[in-house]
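Take a look at the following structure, please.
All protein chains but one are shown in place.
Chains here go by letter, A and B, matching the order in which they are written, and residues are numbered from 1 within each.
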Amino acid sequence: MFAVRLKQITKRFAQTLANDAVDINIRQETIHAIIGENGAGKTTIMEILYGFYQADAGEIELFGEKKEIANPQDAIDNGIGMVHQHFMLIPPMTVTENIILGLEPISRSGILQLVQAEERIRTLSDEYGLEIDPQAKVEDLSVGLQQRVEILKALYRDAEILILDEPTAVLTPLEVKEFFQILRRLKSQGKTIVIITHKLEEVLEISDDVTVMRNGKKVGELPTKDASANILANMMVGREVLFSLSKNDVTPGNTTLKVENLSVTVNDKPRLKNVSFELKEGEILGIAGVEGNGQTELVEILTGLLKLDTGTVWYLGEDITNLSARKIREKRIAHIPADRKAHGFLSTYTNAENQILGFHYREPFCRPNGFLNFPNIRENAKNLLKKFDVRPPLPDLQTGTLSGGNQQKLIVAREFSRHPRLLIIAQPTRGIDIGAIEFIHQQILDLRTEKVAVLLISAELEEIRSLSDRTLVMFEGEIAGEVSAATFDMEKVGMMMTGHR
Amino acid sequence: MWEILDLELIASGLRLSTPLILAALGGMFSERAGVVNIALDGIMIFGAFTGAVVAYETANPWYGLLAAMALGGLVAHIHGIASIRYQADQVVSGTAINLLAIGVPAVLSNALYNSTTVTPNIQLMLPIIHIPIISSIPILGTLLGKYSILVFFAFAMVPLSWFVIQKTSFGLRLRAVGENPEAAETAGINVYLMRYYAVWISGLLAGLGGAFLSIAHGSSYVNNISAGRGFIALAALIFGRYTPKLTLVGCMIFGIADAFQIRVQGVIPIPVQFIQMFPYVLTMIVLAGLMGRAHVPAADGIPYAQAK
Partner (left out) sequence: MVLKKLEVLILPLVSVFAAGLVGAILIFAVGENPLAVYWIFFKSSIFSINGIGYTLFYATPLIFTGLSVAFGFRCGLFNIGAEGQLYIAAMAVAITGIWMDGWSAWVVIPVCFVVSFVGGGIWGGIPGLLKAKFGGHEVINTIMMNMIAFALVNYLVVGPFHRKGTQILETEFIPEAARIPRIHELIPFIPKTLPLNMGFAIALLACLATYLILWKTRWGYEIRAVGISNSVSTYAGISVNKNMVLAMFIAGGFAGMVAISEVMGYRYTFHDSFSGGVGFIGIAVALLGRNHPVGVILAALLFGALIRGSLFLDLNFDNLSKDLVMVLQGIIVLFVATDKLFKKILSVFRIG
């Protein structure tokens, strides 16, 4: 018996065909994985199932019956729940308020009946082992717990089919284990689960069936027991994928960066506590950890965006503590930010203008009289866009119109072009496709060969493992442990990330 | 000069905080739902003008009151169409309303009464309520004894607004669309409709606040009748961290400051123009001291494109 059958679903957004006649069959009481690269159309098709979008063509069948799903309410009424990648939660409200939203139990006089709702939520939470306090404020919960609130939200609405979009992206390895247990419990109690993901190991571990998508089309659907990481990866990308990068042997040179006892408090919360480390020329130092454990603050301090409370930052033997962002940039410290839209480029500036961001005020881009030197700016852009394979390589195009991967390559081009001695690079490959990931990884390794010191901050352990010479693990603002490339062990690093040493 | 710091000052301050309370509570509904309402001042002017005209033409202040609310709602609806349906910049759209509030009353009052700046005095003002026993007690009598019915209404609206926002499903949904409209929409809530409700309420209340000026506190519409009160109400709302109780405190501070500035004129040897600046300077100081500490509704001012 199929819980869901999607037949010939087609969806077009302006110029792009997001889904092209896609069929997906999801068996009842199974865990079904949908995998594919960014932009493969896997989220779109699930949002069609959830009523967020309408398919241009195709049919939806639930438990053998044809259904029209015009909006999320229809989906909810048909027993479908969805947990989005970005949680649909309202942080300043309580768990209960979040869960009952849109389905509020009210007395005859219109007053909210919170007590009854809390009772029901507590029962549900116990039933599935979710351990959620209905009275807690969502903003006080960890990301892992917030995800459970999302699951509770669906269960509260009697969901039989649960769609989870990239559910493990925000979890630590330990949390992923617990999360998988919850999924198995849900399955054993009769729920059907769909997870959208790009992590192959997880697909192999948790799912019963897997659908692979590429460029809006379904390229395969098979029982997980017949799949392997290689098979799936080749289907996803459409060509052979190299799982390991070629890393030269580089002997680290002199110390480039040395930080001592960095401590900072933001909004009355201590974010960094006595962080000390060294980074040498030609070395890639990885910073692993669940997001929100002080990595952001560390990067901001090193790049001049946040002032330290105590501690010292040494760079090439010089004290650069609390210098301004501009001064730091002038010392050839490059910064590729984690959130490229929020920090990396101006969406309505042209590619040429964005290529000089941060260097716009000096030669060769600015004349001494303050006027910009447009011939140089265009020439610079033309060269970099070509060298870093930004598509389309047009200097006058607004950067906001590029794809995520090309925007990231544009930022990489800019930051690399000023010959950095130290590169601080955060989440370099978030939300971009495999081709761009390979390109950027190779660029980072090339810099290492050129004896540049690299500080790599990433939430993707796989990325850190494959690139770093050494890795520091951060937990609650402290260095919880250090491992070398030779002794890197996923299990051990995962433990450190949650504070277990 | 100290003789002016008496109970009458407080009483007069309470009267003058009334239009602020009405407008600020209106602003609160709108902003908690995610729609910045910089148009409060313009809506108050429209309310004051309509109230005065209808009260005069019908010789009945109650009709004036109703008309002011209705027009306030209508003007707010225009702001709503622009900023909700067509996702206009909410500050720009609100400014358009404020600009209209400079021109439209002038054109209409010129057409009706041959004066671009004033309307005729109304025959009857809204009733003053004397609380029977209290008004005869010495101190309490001065403090609480006799106010326009709108004063009592405004103060009663404070706990009522709190109740609606915190304890009803309407309030929960209103807050939800102001914090995270996408989450609200996925929960099956009609974001646009909730925002329209909120903007309508803000129009009704701000219109009422305007009518207070022309048919309860004064007895006609005069040019620039709001004197920036809509903006001061916004400042009080920010001071009040978008909650009814603290917003009331903010409004009372500004109301009493206004009463003080009126009563101090001629009493102390400072030119009257400088005394008149007092509430405006106070507003700027309060705003400078308070920003960043309040939780601003996360989606406030951000247009939302609803799927449907």
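Methods note: a contact is a pair of C-beta atoms (placed from the backbone, for glycine too) under 8 Å apart; a residue touches a chain by one contact, two chains touch by 3 or more.
Predicted model, so just to flag it, every value in this text is computed and none were measured.
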The one of A:G51, A:G102, A:P337 or A:P393 in touch with the missing chain is A:P337
Can you work out which residue in B:L9, B:L74 or B:A106 touches the chain that's missing from view?
B:A106
The one of B:L7, B:A59 or B:V92 in touch with the missing chain is B:V92
Among A:K307, A:R326 or A:K387, which one touches the chain that has been omitted from the display?
A:R326
List every residue of chain B that touches the chain not included in the displayed model.
38, 78, 81-83, 86-89, 91-93, 95-104, 106-108, 110-111, 116, 227-228, 231, 234-235, 238, 271, 273-274, 276-277, 280-281, 283-284, 287-289, 291-292
Name, in rising order, the residues on chain A that touch the hidden chain in the full complex.
303-305, 324-326, 328-329, 335, 337, 342-349, 353, 357-358, 360-361, 366, 370-372
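Assume only the chains that are shown with their structure count from here on.
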At what distance in angstrom does the C-alpha mean of chain B lie from that of chain A?
45
Mind listing the chain B positions that touch chain A in their complex?
167-170, 172-173, 175-176, 179-180, 182-189, 295, 298, 307-308
Touch list for chain A against partner chain B, complex:
52-53, 71-73, 76, 82, 84, 87-93, 97-98, 100-104, 106, 110-112, 153
